[in-house]
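Every protein chain of the complex appears in place save one, which is left out.
Moving on, here comes chain A:
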Amino acid sequence: MTGDFTEIGRALPRKEDRRLVSGRGRYLDDLAFPGALHVSFVRSPHAHARILGIDSAEASEMPGVVGVFTGRDLDQMTTRLRLAPPIEGLQPTEMTTLPIDKVRFHGDPVVCVVATDRYLAEDAAECVTVDYEQLPAVTSIAEALAPDAALVDDSLSSNLVSHQSLNVGDPAARRAEAHRVVEARFALHRHTHVPLETRGCVADWDEGRAHLNMHIGNQVPHPLRSQLAARLGLSESQVTVISPDVGGAFGQKIALYREELTVAALSRHLRRPVRWREDRMENLMAAAHAREYECRTRASVSETGRILGLELEIDEDFGGYCFYPANYMARVIALIMTGPYRIQDYAYEVRVALTNKCGAGPMRAPMAITSWVMEGTIDAIARELELDPVELRRINALGPEDLPYKMPTGEILEDVSPRETLEIAVEAIDVAAFRERQEKALAEGRFLGLGLCTVIESTTYGSEFYKAAGIPGSGHESAWVRIEPSGAVNASVGLMGTGQGYESPLSQAVAEGLGVRSEDVTVHMGNTDIAPYGMGSRGGRGATAGGGTLYLCALKARERVLAIAASMLDLNDAGGLRMRAGQIERMIGDDWQETGLALPDVARRAYLDPLALPEGIAPGLDFSHSYDPPAMTYSNSTHACEVEVDPQTGAISIDRYLVAEDAGTVLNPIVVRGQQQGAIAMGLSGALLEQVVYDGTGQNLSATLADYLVASPNELPEFEILHHHTPNRRTPAGIKGMAEGGVMGAIGVIANAVSDALAPRGVTIERLPLTPQSIRALLRETAPSSTKRTQP
């Protein structure tokens, strides 16, 4: 472990486990609200249709039904969502809480039925009739961008909702002078998050206080509260957002969705608690989707394989509605594309299209495709120039001598180690031995493949990054630490965990800063009245922004504690004092010795005997702090995996999987390891099995877990994890953040490994997922003319 820490880096099992493992967790649907009403949504059966009329007379008369509400009703109770940040090439968008004139995807919520019980609400929802006039559905990027395309959003000039480009250096000149220009294509398919706990909320309007308590599993309680208050016309003092235990989110529980706003508005309207529990079909159809991209690269290379210039095109299918500015995710992919490699001449063009599908949002590693595109491009160069892919990576990768490195997009990499993780992974997997096995296997008609994928993972976004990208918003985080009169330590931060296991690592950050044991710290999260206003959990910012802020706040607290202790010990200052495990120690000679004074003694003095405090020190021990991380922090890793592909069945088996990862200072290695495994699993699951499927008319064909396949333990290998720790010099305690790179690496490495395995059959993977059917289709398309392996 890095640094000279006593609490940071301890492998502490998680504090939340005892309640969760025994079934005593409290998730949203476990909370009881006497007299609560339940809603059910009537959803569009069409991808694109005009709403001609809604007949809810029969439903309104049914037993238990309290009311039936339409888009027009909700428009009276809420304001519209307008997204219009001043970003060049981005069309401003606006949406009503529920659709009024037309629906834009299969599953769009049209009517909200409120009843005394969920079963009755669903009965009544079935009896609402909506009269539609079907419109032509736009179901692909190509269709969306065709000149005569139907408009998904009637208020826009085209379906091209966002368009950005950049040209740095002179990529065209590099192309002209290149030894070879290598082109490659990559298509990532539509995914969805599938948290095991679906969405839901309980809105509880307190008429007496004119106050809304919104219980909702959410990653960003404060920004959610701001949005909720604004759209209900309330002040932020009138809304409390409370997040109980959350059964996974992965980016799906960030935005304020229309269903949730509807429930909140109706609680106020009906002056009753109102609750909604999304069912799995709704979650798969209408919660949020992600990741549908088509990318093309053009690399100009020298004879030795040095990349002289890179040109990138990204097209994204954003679905029917913008819950986020449409440039949000694709732009980051373009910004960090060159990642681990020395490239200065770079151009990109990013186009985001609206289609008649569920709206897209960030999903764990919103930039997931990045590493596959870059590393797939490297492999394409290796194939075309008949160079060793490992050697090719070596000559292009950033080494210590290149750092800090300013990417062509202006992003700065420092304290990263892509060449080192590459070497660690290459050595551990033993490429030479694998190539021998591969040759032998091929002679027997078996297809083995080795994939490599180096990842530069953008983790914590600071305010500087947002400012540079023209996005309003902040990357700061806030914390408080309070030592109670008994010496008990409470702390809080604006994050909200959704399964990551924050309670132990964040306690460790506080304990390290203060000088107590992690076991004696309690971190309170997920209630906007208790936690300070912070930007919440997204990306990999939990450790750097959350842990970092808590650590700095705890340092502040320690300073005060030691100042009071010094006066209690009749010392002039706290110079020779420290606190360890809550005991005040004093340096005598070369030795730290106990003083007999402990944190409870100091706390008692601070609260109960303030007149005895040194001059200038106020009573109590209550601290707060905010911190804005550097523009961006980066972690890095190299993934390596061996696969075997069965050409008869198209089945892929993963024989070995390892990752060498540099995540800097680690707060809690158990939790980090869990995040690494979970991220890789999510990446592989997505690359091998998962797929949101729409037919040509925009019908969603994958709305059950029997159709949308998530990996079971039978499809996933054991993950070997090799650590390398380079602390970030610009963050508190050297923390960098992590938890999304695993997804990026897994997608890239599995695609590259399968391409390697099928190279003798002339097959290159340009499109995911790698289902048996898709592999068989590729093999059928390419005649088995050659069985020669071109790679060394």
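In this section, a contact is a pair of C-beta atoms (placed from the backbone, for glycine too) under 8 Å apart; a residue touches a chain by one contact, two chains touch by 3 or more; residues count from 1.
Basically, contacts and distances are computed from a predicted model.
Within the choices "NADH-quinone oxidoreductase subunit E", "ABC transporter permease", "4-hydroxybenzoyl-CoA reductase subunit gamma" or "Sarcosine oxidase subunit beta", the name that UniProt assigns to the complex's undisplayed chain is "4-hydroxybenzoyl-CoA reductase subunit gamma". Of the candidate positions A:Asp204, A:Asp245 or A:Asp315, contact with the hidden chain is made by A:Asp245. Annotation: of A:Asp206, A:Glu236, A:Asp279 or A:Glu766, A:Asp279 touches the absent chain (contact as defined above).
Summary of contacts with the chain left out: across A:Gly71, A:Pro195, A:Gly359 or A:Gly548, the touching residue is A:Pro195. Contact residues of chain A toward the unshown chain are 13-14, 16-27, 29-30, 32, 58, 62-63, 118-120, 123, 127, 194-198, 245-248, 250, 279-280, 498-501, 670-671, 673-674, 677-678, 680-682, 704-706, 710, 712-714, 716, 718-719.
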